[in-house]
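Okay, structure first, notes after.
Every protein chain but one is kept in place in this view of the complex.
Chain nomenclature is as follows: A, B and C, assigned in order of appearance, with residue numbering initiated at 1 for each chain independently.
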Amino acid sequence: MIRELEERLKELEGKEKNLRLLRIKRRRIISKYGSKLIPYDRVQLARHEKRPKAKDFIENIIVEPMFFHGDRLFADDKSIIGGIGYLEDIPVTFIGTNKGRTLEENVKYNFGMPKPEGYRKALRLMKQAEKFNRPIITFIDTPGAYPGVDAEERGQGEAIARNILEMSRLEVPIISVFTGEGGSGGALALSVANRIIMMENSIFSILSPEGFATILWRDGSRYREATEVMKLTSRELYDYNIVDRVIEEDISFSLKDFENNFLRLKRAIVEELDGLMEKTSHELVLERQDKYRKIGGEL
Amino acid sequence: MIRELEERLKELEGKEKNLRLLRIKRRRIISKYGSKLIPYDRVQLARHEKRPKAKDFIENIIVEPMFFHGDRLFADDKSIIGGIGYLEDIPVTFIGTNKGRTLEENVKYNFGMPKPEGYRKALRLMKQAEKFNRPIITFIDTPGAYPGVDAEERGQGEAIARNILEMSRLEVPIISVFTGEGGSGGALALSVANRIIMMENSIFSILSPEGFATILWRDGSRYREATEVMKLTSRELYDYNIVDRVIEEDISFSLKDFENNFLRLKRAIVEELDGLMEKTSHELVLERQDKYRKIGGEL
Amino acid sequence: MEQKAKKGRSIISIIKNLRRFRKPSIRAVVPERLFEKCDGCGELVSKSSVEKRLFTCPECDYHFNISAKARMDMLLDEYTVINRLPRFTNPIDFPGYKVKYRENRKKSGLKEGILGVEGYIEGIRLVAVSLDNSFFMGSMGSYIGEEVARAFEYAGKRDLPILVFSTSGGARMQEGIFSLMQMAKTSIAVDRYGETRNLYISCMTHPTTGGVTASFASLGDVILAEPGALIGFAGARVIKETIKGELPKGFQRAEFLRDRGFLDDIVHREHMRDYIHRLLKLHGYRSCRI
Partner (left out) sequence: MEQKAKKGRSIISIIKNLRRFRKPSIRAVVPERLFEKCDGCGELVSKSSVEKRLFTCPECDYHFNISAKARMDMLLDEYTVINRLPRFTNPIDFPGYKVKYRENRKKSGLKEGILGVEGYIEGIRLVAVSLDNSFFMGSMGSYIGEEVARAFEYAGKRDLPILVFSTSGGARMQEGIFSLMQMAKTSIAVDRYGETRNLYISCMTHPTTGGVTASFASLGDVILAEPGALIGFAGARVIKETIKGELPKGFQRAEFLRDRGFLDDIVHREHMRDYIHRLLKLHGYRSCRI
């Protein structure tokens, strides 16, 4: 349906030259489609090549970002970007998974799939945030951790586990934003947070729908079916109390049209951060750990 | 002179079949040579292939050693061995640089030259010692850190610097024993300790005499001359207050003949440790850091 | 099934007489035959010799798959189950989960894929946990995550060391995001336990993959593995697809991981008890018996 929507919008743009009318008609079409989106459509939106990537989110929300490199151990994993900048006037550490828009970019950024050095780079930046008492904002858009020989060799499992543990005990506020795809332990390793915010059309799941279908039904092509049962949309996860906040989205296929979405997200982050910054470091750790401690504990 | 001494001892062993007499004659020869040793001889003794290696020291001083592997990041560097065991009845963490006796062993252990993963392995074990409040004993016998492409790629400088800093702040007693060669930053990265003990015929220097001669005089063959001016023997370093204790050695060319040396060393470690274990963790860190803070500070 | 002896959900049943258990401890070795083909070397080996060597092959040291209960039986002097009874829950209302769950119970004779106990090794009191891959491949659903976390809390509260044997196919897909979150829950339990400065020994057994590798199993103070165990995060099939090529020899095996720095040691099953015992003593734990 997403492709259909895109085509209808493109068609409209070709026909309607009156800008005001165009805007109105666009909105009408989008709202018609928007009310009918099924999880499969959301997955397509979350992964859409024209959807802003984590770097776009960072540049639209963080003022004067300075990007830092390296894990100080092995490499600078280009699938993880991070550094420091201002959220309004508060210095924060930001971390994002880096997806490209073109194939070339994606090869460079490894399709947003971090290797152990990526998680260790993120952890290094987070530890530094803690030293300087800076809140941490993570922007997540990743199919998951890279499933490759070298990643296994350098301890993908250890790196993810270490990040989860260390993130859980950081004495600064952590807010995680799911901007697109949030897949598997690779997403979790960057999102053990005090607040989890999902963009309406982002997803968060135990595995990619393709992987899920392959494992459960030994048939990756049934991934569309998987999206229906996985409960991977923001609304579903909000209802499960996994996610604290969902940011309503204007459906858009360009950075420009995403402006209102950025604005809403920024407002939400600031609001959440204001609340978190009133807490002591002890409270921040305790609440964060307790939250995860309780998930799925009812018997 | 060391080769001459060795030959005379071998000759004696061939001739003298009376064991008691042999022992007496041996001692006489050794003491004759021992009183005339120049630094160059000590370097030869420190590096002698028949001299017990760090592993021998560990196995003769630590009871029931359990050896652990890996830095949990990249590799298990075989030039570093470490684990836990008892010093008398005190559980301790031990760490040693691993030199081989044969060429084959030396290739396997990289001639006792650690790569970054070796220093990180040592640091991991030391951090764990701190968690469980175990004293740390390091046994050093290394030409230095490995000067290779891969070691540089993985941050030899960072790894050494990190170890120095982290060792300086560990809240448990640290005793370092120089058993053979102690070369350069590679030795320092394992010896930021509360007490430094040197075996009489071990050395500790800014660089190997060969490297020293090459850098200063652009002529590595002048290394014998270098040993005269470098002040690398245990006695000289003791006089400079760099080293806290020198363990008198019976000159020996076999593990068996080293027994008394091990015994003296063990007694010294136990004695030093007894004193250190009465200190608070704060005192341990403060004294350790202060000691290094003061070296070469007089103007 | 271990919970059969229990009177109620929160009552701990002290089991001193191990003969009470009726289920067979070992599944890999079919009990009817005298000889068994070894999966490691392909040789026919006598069942009794395998059993005597704690279910390892006398020819090639292959470590046969064993149940959580067999693990405890061979390792501990005596023990008490501390798990709560599992109750089926379907957190994301996954179609067919209940049926599958029932099938797994029937097939394995287990109520869930984990056994947590309090017990003794040479008189030293400890908490021991083992996953059991005959139930749902040892996949970590909410129950397993919860029981792992509770075991760490149980041990921490009592200042006991904890020993965890993992074997897992990863996350339990049918529990979706709730399964994923068990990685965080269990890792946090490890962190909090760590604050008590007690010893956590993790032992990875064949196979340990996915979310279990990427959480508590990789966070031990000491990390051990059984020889030849497959240990990794991503599955071999996925990796092959990604790199479009063959995997290196020995890839993701215990020996491979040790050389790459992720295991403290590889311990043969026959030496495990002694090894653990030495570790416990070195960490200051003493026998309660006089």
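In this text, a residue touches a chain if its C-beta (ideal position, glycine included) is under 8 Å from a C-beta of that chain, and two chains touch if they have at least 3 such contacts.
Since this is a predicted model, take the numbers as computed values, not measurements.
Q: Among the chains present in the display, which ones are touched by the chain that isn't there?
A: A, B
Q: May I ask which residue of B:I95, B:L207 or B:I251 touches the chain that does not appear here?
A: Spelled out, the listed residue whose C-beta touches the missing chain is B:L207.
Q: With respect to the chain omitted from the figure, which of B:E49, B:E88, B:E153 or B:E248 is a touching residue?
A: Checking the options B:E49, B:E88, B:E153 or B:E248, the one contacting the hidden chain is B:E153.
Q: Since one chain isn't shown, list which residues of subunit A touch it in the complete complex.
A: So the residues of subunit A touching the missing chain come out as 64, 66-76, 84-86, 91, 117, 121, 128, 131-133.
Q: Could you pull out which residues of subunit B are in touch with the chain that's been left out?
A: 145-149, 151-158, 160-162, 164-165, 168-169, 184-185, 188-189, 192, 204-207, 211-212, 215-216, 229-232, 237, 240, 242, 289, 292-293, 295-299
The rule is simple: only the chains that are shown with their structure count from here on.
Q: Shortest hop count from subunit B to subunit C along touching chains?
A: 1
Q: Please identify which chain has its centre, taken as the mean of its CA atoms, farthest from the centre of subunit A.
A: So the chain farthest away from subunit A turns out to be B.
Q: State, to the nearest whole Å, the distance from the C-alpha centre of subunit B to the C-alpha centre of subunit C.
A: 41
Q: With chain centres defined as C-alpha means, what is the inter-centre distance between subunit A and subunit B in Å?
A: 51
Q: Mind checking the centre-to-centre distance between subunit A and subunit C? Centres are C-alpha means, answer in whole Å.
A: Their C-alpha centroids are separated by 33 Å.
Q: Find every residue in subunit B that makes contact with two or more other chains and list them.
A: 72-74 - these are the residues of subunit B that touch more than one other chain.
Q: Counting only residues that touch at least 2 other chains, which ones in subunit C make the list?
A: 260-262
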